[in-house]
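Please find one structure pasted underneath; my questions will follow.
What you see is the complex with one protein chain gone and the rest in place.
Showing chain A:
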Amino acid sequence: MAIFVYAENINGIYKKAAFEAVSYAKSIAEKNGESVTAVSINPTDSSELLYKYGAEKVINIKDEGLKNFSAKAYAQAMNEVADGNIIVFPHTTDASSVAPMLAVMKDFSLITNALETPESLSPFQVKRRAFSGKGVMHAKADASGVIVTVSQNAFGVKENPVAGSEEVKDLAVTNEDTKVLSHEQSSGKLDLKEAEVVVSAGRGMKGPENWGMIEDLAATLGAATACSKPVSDIGWRPHSEHVGQTGKAISPNLYIAVGISGAIQHLAGVNSSKTIVVINNDAEAPFFKSADYGVVGDAFQIIPELNAKIKALKG
């Protein structure tokens, strides 16, 4: 039996989270000797991209009826093709909407936000995020099969090239209950949950007009931008950038926090970042206790200077 993976694409282009989910499935396959089959709905990207991370087989579902996303229709499509007892999803917005519906269809256990490869395969047991990053749960699946969603950036993308083959399937799934009226998506923008580097700023920036230097630093680093909750509440930045216990939880390799005090609710969403840099003009700011590197000083001076130095380093 194969391990199945939901390989998510956006407008046909595979997401990094899809490569991470395939890498994760491959790490399981290496333990139990099974193979990895990735399933994707209407991709335009080449299947070669998935072979590179260990998918021996790629099933491309080509279906006009699935042109627009619907959690239910996508779950039905997965239910038709994913014929194994371990199914891996990335924990993206869309995938994490499909997974619970599929778990009910299949009578499988659902373990979301997995942080590492499983601790055991039978029974399936894995560490997962809990209490918004303030704790870790060891969760065990009790049903005959399991669907696991992988917390983004937790496992990482690992190349593991195999010779793969592709199968194209046409399903007759229809989506009758939702209809897309409009779709706005900026293509150039780096996705916050996928980003390896995040530059985040808080109320210390004084006003939205000062975000230019944050964006400049982010551009130099190839980073996404984020913000604290009050900054998005007052409309300085969009809600989609709010990180923390009640916003997005992220785990980039590098998180740079500028003018953010480090409230417990903020930390909950960012404390699984691998390296944290805090820049704050108050030496007593609580965030320094949860940082790897700290600089006490005025962000308005430090950020442009830091940007110039990193630019110089990157040549």
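The rule is short, and it goes like this: a residue touches a chain if its C-beta (ideal position, glycine included) is under 8 Å from a C-beta of that chain, and two chains touch if they have at least 3 such contacts; residues count from 1.
Going forward, contacts and distances are computed from a predicted model.
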{"item": "Omitted chain (choose from \"tRNA N6-adenosine threonylcarbamoyltransferase\", \"assimilatory sulfite reductase (ferredoxin)\", \"Multicomponent K+:H+ antiporter subunit D\" or \"Electron transfer flavoprotein small subunit\") - UniProt protein name", "value": "\"Electron transfer flavoprotein small subunit\""}
{"item": "Residue in contact with the excluded chain [from A:I3, A:A71 or A:C227]", "value": "A:A71"}
{"item": "Option from A:D83, A:E167, A:E215 or A:E305 whose C-beta touches the chain left out", "value": "A:E305"}
{"item": "Selected from A:V36, A:L110 or A:M213 as touching the chain missing from the view", "value": "A:L110"}
{"item": "Chain A residues that touch the omitted chain in the full complex", "value": "10, 15, 68-72, 75, 91-94, 96-101, 103-105, 108-113, 125, 127-143, 176-187, 189, 191, 193-194, 197, 221, 232-233, 239-240, 242, 245-247, 249, 253-254, 264-265, 268, 271-272, 274-278, 288-298, 301-302, 305-306, 309-310, 313-314"}
